[in-house]
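The complex appears here without one of its protein chains, the remainder shown in place.
So, chain A:
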Amino acid sequence: MLHVQDLIIDYAGGGRRARAEDAVRAVDGVSFDVAPGQLFTLLGPSGCGKTTTLRSVAGLESPSGGSITIGDRLVYSAAENVDVPADERRLGMVFQSYAIWPHMTVAKNVSFPLELAKRRARPSRAEIRARVEKVLAVTELDAFADRPATKLSGGQQQRLALARALVIEPQLLLLDEPLSNLDAKLRESMRMELKRLQRDLGLTAVYVTHDQVEALAMSSVIAVMNGGKIVQMGTPREIYERPNSRFVADFIGTSNLLPAVVAGAGPDGTSVRAGHAVLRSADRVDAASGADLLVSLRPEDLSLAPHDPAAPPAGDNELAGVVTARAFLGEATEHVVRVGDRSVRCRSNPSLSIEPGRDVTVRVAPEKVRLVPLG
């Protein structure tokens, strides 16, 4: 449905006396495909180029290289000198600020995109009214049709922005951090609502966010971006469970990252040495013994028990440490455990509570020990 190939976007930097070498490369060779019906997410910290990528799909930014194809229509290609203007791409888009036109009513905001269609393709008045009513009903805004758009609450404005994007029945829906201006509670319910609409209507969507929880909850495929490049692409589960770099492991969820050295490799996994402990991992790496890498341990995968002096000394996949801090989070308890010269965060059932200063043993299953290349 959407095919982006080797996209490059440069910003002329430096203001008045800008020279070519001052240009900032905002997007650096990004390629991805979005299949029909997918919700594809560009996830990354601010300044990683995700919004710029999305805006260039919309036609609001001028790339300097690569190509963009929507459906079977080539809308941008540096090589073939194609650049279809934004107003002829006919996409639906929801902006971060919603961009509700404040001088129009709710219904007018929704009908305006339809009235903009070229004379030949423009629907009749009656059809416009019918389509506006239908889309307002879908987004539960039908009661507010004649209200000035500025008199809506944040959540309603968000739904109006969505209604306006849906009314033209776009091939592709672009969403630029649509939930980031809502408060936490509303954001959670809108997340589900948006996902339901997207699935029910069979929409193909590109979603931009910096919120990893949002990305994990909603996406069919996530592309994690950093520094203008896609660093990892995969399903939410792949991204979360098999981060391919320190950046992704750090950015998605919370992770304890420990430096480690490959100690040996076997057919059913790899064993590494992290500090004094030996950890067996189900991951297989093609790295020689002695190679440096990182071990990623998710806090919720770690089980914590008070040190039992009678037990044999720590075996494989057991780390001996001391609790240094404890926080009750309601749904869980978090302990910070000092292991050697590293601090490890462990998330446990809220019923577990070990006071700081106590010796503890941290255990982790081999399939939860993730090996991440350095860098």
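One rule holds for everything that comes next: a residue touches a chain if its C-beta (ideal position, glycine included) is under 8 Å from a C-beta of that chain, and two chains touch if they have at least 3 such contacts; residues count from 1.
Following the convention adopted for this analysis, contacts and distances are computed from a predicted model.
Visitor: Unshown chain, UniProt name, "Heme exporter protein C", "ABC transporter permease subunit", "Ring-1,2-phenylacetyl-CoA epoxidase subunit PaaB" or "Amino acid adenylation domain-containing protein"?
Guide: "ABC transporter permease subunit"
Visitor: Which listed residue, A:Val84, A:Ala217 or A:Val336, touches the chain dropped from view?
Guide: Residue touching the absent chain, from the options given: A:Val84.
Visitor: Identify the residues of chain A touching the omitted chain, counting contacts across the whole complex.
Guide: 12, 15-16, 18, 55, 58-60, 71-74, 77, 80-93, 95-97, 99, 101-103, 112-113, 116-117, 121, 134-135, 138, 164, 166, 168-169, 171, 174, 200-203
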